[in-house]
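For reference, the structure I am asking about is given below.
Of the protein chains in this complex, one is absent; all others appear in place.
We just call them A and B in the order they show up, numbering each chain from 1.
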Amino acid sequence: MPIEVQDVWYVYPTGVEALRGVSLTVHEGDFVVIMGPNGAGKTTLVKTLNGLLKPTRGRVLVDGVDTRKATVAELARKVGLVFQNPDHQLFCETVEDEIAFALKNFGFPEEEIEERVNWALRTFGLEEYRDASPLALSGGEKKRVALASVLVWDPKYLVLDEPTLGQDHAQKEVLRELISGFLGERAVVMVTHDIEFVVDFRPLPRVVLLAEGKVLANGRAEEVLTDPELLRQASLLRPQVPETLYHLRELGLPVRTDVLDLWEARDIILSARREPR
Amino acid sequence: MRESPGRWWQMGIVEVEDLTFTYRGAKRPALEHIDLSIERGEFVIITGPSGCGKTTLCRCLNGLIPHFYPGDFQGRVLVAGLDTREHEIWELAQHVGLVFQNPENQLFCLTVEADVAFGPENLGLPRDEIWRRVRWALHVTGMWELRHRAPHELSGGQQQRAAIAAVLAMEPDVLVLDEPTSFLDPAGAADILSLVALLNREHGITVLLIEHRLDLASAYADRIVVMDRGRVVLDGPPEEVLASPEAAKLGVGIPKVVRLYKLLAERGLRLPKVPLSPAEAAKLIAEVA
Partner (left out) sequence: MSALLEGFAFKRKDSLLHRLDPRVKLVYAIAMMVMAGVHQELVPLLILLLAQVPLALLGKVGRELARTLRGALPLVLLILATNALFTWYAGRLDVYALERILALAVRFLAFVASFSIFTLTTSPDDLSLALEQMGVPYSFCFMFRAALRFTPVMAREARITMDAQRARGLELDKGGPLARARRYIPILVPLVVNAIKRAWAMAEAMESRAWGASEKRTSLYVLKMGRRDYLALLLIAVATVAAVLARYYLSFPCILPYITAALGLRP
């Protein structure tokens, strides 16, 4: 059963219309990336998925349950939301406690808590930090602790808000591997600006572009992220691979521009070169 | 210890000589035997994996190390000829301006204008001089229209521009920016980087930019310095550094166009130079095709 966002409007108490008729479906096992400029409503949208915000109009169904009729704690069992900045949630004395926090809130039995915490520490490479203070870790490690503390309760839908913020290239690769490992078993919804990070995923995700509270586009990454007009409307930088191909076509070379893969682009360039002019 | 660089007029605006620094209470040095020379007017990018010492190096340039962060300091750092150990932070701040990652924590007044005035006010300058600097800094960063706004009313990009304006009011020779685009969206990041490039090109301000987003920033730079575990491992023009095998091994974010250059070269299509932007890459490919 999917998450269904049905014509959702959200108006903040200040009167700001953050979402203006957004519709979207996330099936089990889907990989969806939500992109758009600041203020487009991306964070508002993900907060409606676990009930933190209830739609002003329209509704959100999680596995058939209307979010207005359930508490955040109930919805959170299925929809795990990892926030942007780990500094806004880490508070325990040890990494172990931090990871176990949600399990205790959800009322898991003791033995299961221990088992799951061990799993999380292993999967996220945090075993050596078991007894360390989460507040004393590096940026990349904190990110992994935050991620671990959500995945530990095995939510069906994993929602990540700007996972690559403040991370260097190597740390992003680690995140990419971890996230890729969770694809397929569960649905992953990722909000991000980092277009070069998105285009390196295999398989490529479905991309939803949001601007001014409305859905601009909802389709395959190869189509959405290579369309200059859509990218402009969504205030996104054009990824270097299709951008290069685009310029090449302007210069007269017969190349396709809906390509995000570096190796595919290389092959296209090499074969275009051998074409008789 | 290295010999000091010849005659004073041959000295770079920033000279780091065999610098080794260990934070108090730390087991290993954060910086080891760093030698770096920055010429006036250069635009240098400093990059490297997390924990390589980039931020520590920044702090050594305006005196935060050793005055604010005590520790074991060996070697020396000369900024506009001043030895950072022998001068107070407030003196060095007039030559090296430091812009931090999070714009929110650098703006502490209730309006942008007040924040920009903060530095010159601290120096006890006469009011018309303060006004002159504030006006100039606000105009050059495009913040004049927003000068009466409160910081929390601004977007991330605007806040960072305000922070840059506040530092420019000190009229520094060198602008050091520590990952200024970390918290910004792509539009904001591109905006800040082009502002910094403008300050370098048109106002002669030497720029030291700590940055991971090399795809955006490398086209502006004269030079890229790569650090790893407290040492400088690469130092040269962007084309050389980014295309080098060491950079790839270190896990530095090599821009896709540079990787394309290497992939094409492997298959026999060698471009005349290493491109730093998609437009440049296309032009070079079209030339050879």
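The working rule: contacts are C-beta pairs under 8 Å (C-beta built on N, C-alpha and C of every residue); 3 or more make two chains touch, one makes a residue touch a chain.
These figures come from a predicted structure and were not determined experimentally.
**Q** For the chain that's been dropped from view, list the shown partners it touches.
**A** Missing chain, whole complex, touching shown chains: A, B.
**Q** Which residue, A:Phe31, A:Phe83 or A:Tyr246, contacts the hidden chain when the whole complex is considered?
**A** Candidates A:Phe31, A:Phe83 or A:Tyr246; residue touching the omitted chain: A:Phe83.
**Q** Quick one: which of B:Phe21, B:Phe43, B:Phe118 or B:Phe183 touches the chain that's been left out?
**A** From the options B:Phe21, B:Phe43, B:Phe118 or B:Phe183, the contact with the absent chain belongs to B:Phe118.
**Q** Using the document's contact rule, name the residues of subunit A that touch the chain not shown here.
**A** 47, 50, 52, 71-73, 76-77, 80-81, 83, 85, 87-91, 101-102, 105-106, 135, 149-150, 153
**Q** What is the set of subunit B residues that contact the non-displayed chain in the whole complex?
**A** The missing chain touches subunit B at positions 62, 64, 67-68, 88-91, 93-94, 97-98, 100, 102, 104-111, 113-114, 117-127, 130-131, 134, 150-152, 163, 166-167, 170.
In this section, only the chains that are shown with their structure count from here on.
**Q** For subunit A versus subunit B, what separation do you get between their C-alpha means, in angstrom?
**A** For subunit A versus subunit B, the centre distance works out to 30 Å.
**Q** Taking the complex as given, what residues does subunit B use to touch subunit A?
**A** 49-51, 101, 155-156, 179, 182-183, 185-188, 190, 212, 215-216, 251-253, 255-257, 259-260, 263-264, 267, 269, 278-279, 281-283, 285-286, 288-289
**Q** If you look only at subunit A, which of its residues touch subunit B in the complex?
**A** 37-38, 138-140, 165-171, 173, 193, 195-196, 235-241, 243-248, 250-253, 262-263, 265-266, 269-270, 272-273
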